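Every protein chain of the complex appears in place save one, which is left out.
Moving on, here comes chain A:
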Amino acid sequence: MNWRSARAIFGHEMARFFRTVWQSLASPVLSTVLYFVVFGAAIGGRIQAIEGVPYGAFIVPGLMMLTVLQQSVANASFGIYFPKFSGTIYEILVAPTGWIEVTLGFVGAAATKAVMIALVILLTSFWFNGVHIAHPFWMLAFLFLTALGFSLLGFIIGLWAKNFEQLQIVPMMVITPLVFLGGAFYSASMLPPFWEGVAKLNPVLYLISGFRWSFFGLADVPVGLSLIAVGLMILICMAIIRWIFLTGWRLRE
């Protein structure tokens, strides 16, 4: 293992984050705060509490997940796609650096950024919605594992993409709908039985459910299943990334 190279990539990616801190941090935080204002403070008071949790607080885990998923995918996909686009990928490919170090560097940085943004959002939610966290350890564990899983997915998208359109199409057309339909703003149990069954085919539902459980002790699916879902996602993504680097698909001629 070439740990220094993983650290170099990680530091390089984080430096980009801090160079563009307004775009990277302030922008997603601001948009999520707007959700809090509209759905929490303005409309939330008029919506019935869900299983005893005020609506404004209920949506906090879902909104955090929405941001984490979007940011993880966007950061990781852009992180690896930009060197491909600018041509600087050559120096990563010619260095004595294996797929594990490259993945650790890029994905680690993308997940770290997403977690940082989520934690800032959490801090602001205390102010707006007075959220209480029932299981802080599991909240951090779900947050970290989800950020890791979706950063790995974003990394694959960045490796696969041949242009900026492809880079954005999966987050726009797949991730965002899955989050909205995965219970970011409601509990799956509020749906009619048929649609509740359909919703349970959505892998994101398991992540949001587990994350919400860590806040309120409420879950649409067993917490163990949520952990298995995110664990499986991490393993599958790692296997795909390993295959890409070992075969050189879309990387080497």
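Everything below uses one rule, namely that a residue touches a chain if its C-beta (ideal position, glycine included) is under 8 Å from a C-beta of that chain, and two chains touch if they have at least 3 such contacts; residues count from 1.
Methods note: contacts and distances are computed from a predicted model.
Write down which listed name, "Cytochrome c oxidase subunit 1", "ABC transporter ATP-binding protein", "ATP phosphoribosyltransferase" or "Protease HtpX homolog", is the UniProt protein name of the chain that is not shown.
"ABC transporter ATP-binding protein"
So one chain is hidden, and I want to know which residue out of A:Ala95, A:Met116 or A:Leu191 touches that hidden chain in the complete assembly.
A:Ala95
Since one chain isn't shown, list which residues of chain A touch it in the complete complex.
2-5, 7-9, 11-12, 15-16, 19, 83, 86-88, 90-98, 248, 252-253
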